[in-house]
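Part of the complex only, each chain left as placed.
Letters A and B name the chains as they come in the text, with residue numbers starting at 1 for each one.
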Amino acid sequence: MRKTILTILFVLCGIGRVWAGDEPPTPESNKNLIDLVQTHADYVWTLVAAALVFFMQAGFALVESGFTRAKNAINIMMKNLMDFSMGTLAFWAVGFALMFGATSTGWFGTSGFFLSDFSVGSDPWVLAFWMFQAVFCATAATIVSGAMAERTRFIGYILYSAILSAIIYPVFGSWAWGSLYKGSGWLEGLGFIDFAGSTVVHSVGGWAALAGAIVLGPRMGKYTKDGRIKPILGHSMPLAALGVFILWLGWFGFNPGSTTAANKDIAMIFVNTNLAAAAGAVLAMFTSWIRFGKPEVGMSLNGALAGLVAITSPCASVTPLSAVIIGAAGGVIVVLSVLFFDKIRVDDPVGAISVHGVCGAWGTLAAGIFNIGGTSAKIIGVQVLGVAACFLWVFPTAFLLFKLIDKFVGLRVSPEEEMEGLDIAEHGGNAYPDFEVSSYGGVGIGVGSGSAPVAEEVSSLEPVRQT
Amino acid sequence: MRKTILTILFVLCGIGRVWAGDEPPTPESNKNLIDLVQTHADYVWTLVAAALVFFMQAGFALVESGFTRAKNAINIMMKNLMDFSMGTLAFWAVGFALMFGATSTGWFGTSGFFLSDFSVGSDPWVLAFWMFQAVFCATAATIVSGAMAERTRFIGYILYSAILSAIIYPVFGSWAWGSLYKGSGWLEGLGFIDFAGSTVVHSVGGWAALAGAIVLGPRMGKYTKDGRIKPILGHSMPLAALGVFILWLGWFGFNPGSTTAANKDIAMIFVNTNLAAAAGAVLAMFTSWIRFGKPEVGMSLNGALAGLVAITSPCASVTPLSAVIIGAAGGVIVVLSVLFFDKIRVDDPVGAISVHGVCGAWGTLAAGIFNIGGTSAKIIGVQVLGVAACFLWVFPTAFLLFKLIDKFVGLRVSPEEEMEGLDIAEHGGNAYPDFEVSSYGGVGIGVGSGSAPVAEEVSSLEPVRQT
């Protein structure tokens, strides 16, 4: 039966003609077949890459969960499961049309809702392309989750997440990537370089995360009245580290897969991606070593992610040596940025704003500065414009959205629920019922969390207490 | 030396002739080369997909382990490791021959034992095909493990698992898929649609799981004499959630890989798979929200799996919109089914019977109902026949097998061993020796397990106690 279906689909796809021929091959028929085989390779590569990018959802879930407390682990898994699931449906129904629609207002597309570009017998490329774009969209959405961890109402989160996937991400995406399918975009028209989305994906997520963290306010007990910053330790460094390894793996789909074609270019993109990640991890480790006196695990893990985010935009248009420099700089920047946001009391439990927002901006600028074909004030200017456009579109929109949700639905849980943990309060569950879990979130010297320990705190051996 | 080996193999494979030619290319020689390159792409795609399906073993191990108690975690890892390892050897020695043998009794194949279809110099396609089928077989075997968790003797389990891989799964598989290699099958002859195995793989596993759970009886303390149902919470929701993400990833090999060819069809299959999973997760979440008052994590995770199982049969022959509907229905069905089996006191710690048996049946019917080429009473009738044939072959056979094992080997551990935990009793080990693990399996309000909390229980805040 399987064969029958395949045969039917084959014929429907209009390729039966090409293959079926019992007639002797000609150069023309061969050329058609060669194009077809190349197309098959493109499908395989694009979809394998999409699978790897999908897996990043697990990576984000583990990083976020590992860097936060045990009492919120179910909530984090639910948010990550749901932002992908709701996001998939939202991007199918609305987002893809806004981002890549053949007809457009100039600011967003207006056709192709519910994958209506595809029908039986039409070219299935739109499906492969949709799949790859859908997992990208979900990446942007899930980034926000980390910065808003441990205090957000679940209903508020999934509402926001669906709207980001349906509207906020696709609109900016249409400006920078619209022409990849049928649309077009004003930013790419100016020459904006963002090959795999340092800005389109990561900064969009990062600036929305910033808006969310500001509207929510910090977790209870994070910043004391006397001006001290209390580290709140993550509950499982092995899960966080596994998450980073999974993200690194997923990035081998994210960046090289953005060719959406099986070609030789993927090699350089792959190598650049790996070198930048390695350099980011090493430099963040040394930066934390110098700053805190010890090589800190949370910073090192975030350093790898910083390198990956930074190389995402320039991965196809810089040399491997440049990739090392870009990643290394990302590793330093992320440590300083985490400390900065902690200083200004924006509580980001996993460092998402720094990793994705700030390093996304850095990577986008780097794509102009280190451009393999040479750079110019104009190239860099366009990159700056793209970075600014992203911030100016995403931050105010997301800020408004969070304010509206806060007002009409409720964005933050009650202090009692926050203390009890979101797992019980929001989901009636317990992530680790067989284990003795301490209620106050752990003791430690402060450089074991994935987030923002300030140097002053490192010497303090006081446990974190919430009240 | 590596080159030398490759050269030898190359020549052995009989393709040296085609490549080596210094003669000028002709349309005929080019056509042969084009076919060869397409074949290479088919090998790559089929084997990459097989690798993804293999990884589902880790997903099953984590879901099952996360949804059960810490004191049985080693046992679950051992069962999952061994059903794949024993299953691989059993499918190599016996199963593949029964399923795909060139000669056949009409009910099962009778040639190709120990991969004897392959010899030096023969076409290695049988090896690629075997690999893909072997990981499918192991999936069916491992499904049973979850429903029988926390009370099965290890020796009984590996015995049953080897027999399922060697006989029960392959015999049914030959009816529905025999012609994919050299065999043939009566069900596929009637037009039965089961592209990637909602019935062949998942229902086979699910109905064997049902037989096992019935023969074993419920875990101690699960159902009290006064008619109450005690939730027994799983010990790690992060591991369970990671398992679901891994399974979702693996399904991108499972369904699209079932083309065993690199072609354009994989795009629609991929998209349908993803949409159904997303819809299943979302609908299961809302169903649990309505039923229990909170969005429950175990149900949501099982909802994603339900959508995936349901779309497995129809993935290549329905539209994306139908995939959303099929997955969404799966998400509702799985919640109701879990509650039903708990009500009739079939203790299935992870919900495997509902996810794989019931949703497998639903998906197979859906393949008839939503068929892209139109449906008919006849088409649906054949689907019903296939679903019934599966149940009538698997359930009695597995039931008998479990009864025989119970009688001659022993299927269930002693009450003392069950209380102590299978890790110590069966393996002399301790999964978490550095942690304080509570002896009675956790406290909670009952909607944190992956299995069947009934609504009546949700309001009860009583801890689970076993005696």
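In this text, a contact is a pair of C-beta atoms (placed from the backbone, for glycine too) under 8 Å apart; a residue touches a chain by one contact, two chains touch by 3 or more.
As the structure is a prediction and not an experimental result, all values here were calculated from the model.
Every protein chain here shares one sequence; 2 sit in place, and the complete assembly counts 3 copies in total.
What we mean here is this: only the chains that are shown with their structure count from here on.
Per-chain Cα centroids separate chain A from chain B by 30 Å.
Within the complex formed with chain B, the residues of chain A that make contact are 1-6, 8-10, 13, 15, 24-27, 29-30, 33-34, 37, 39-41, 43-44, 47-48, 50-51, 54-55, 57-58, 61-62, 65, 73-74, 77-78, 80-82, 84-86, 88-89, 92, 114-115, 118, 120, 124-125, 127-128, 130-131, 134, 154, 236, 239, 423-424, 426-436. Against chain A, the residues of chain B that register as touching in their complex are 27-28, 30-31, 34, 37-38, 41, 44-45, 48, 52, 69-71, 176-177, 179-180, 188, 191-195, 233-238, 241-242, 244-246, 248-249, 252-253, 256, 258-259, 261-268, 270-271, 274-275, 277-279, 281-282, 285, 292-298, 300-301, 304, 316-317, 319-321, 324, 372-373, 432, 435-438, 441-448, 458.
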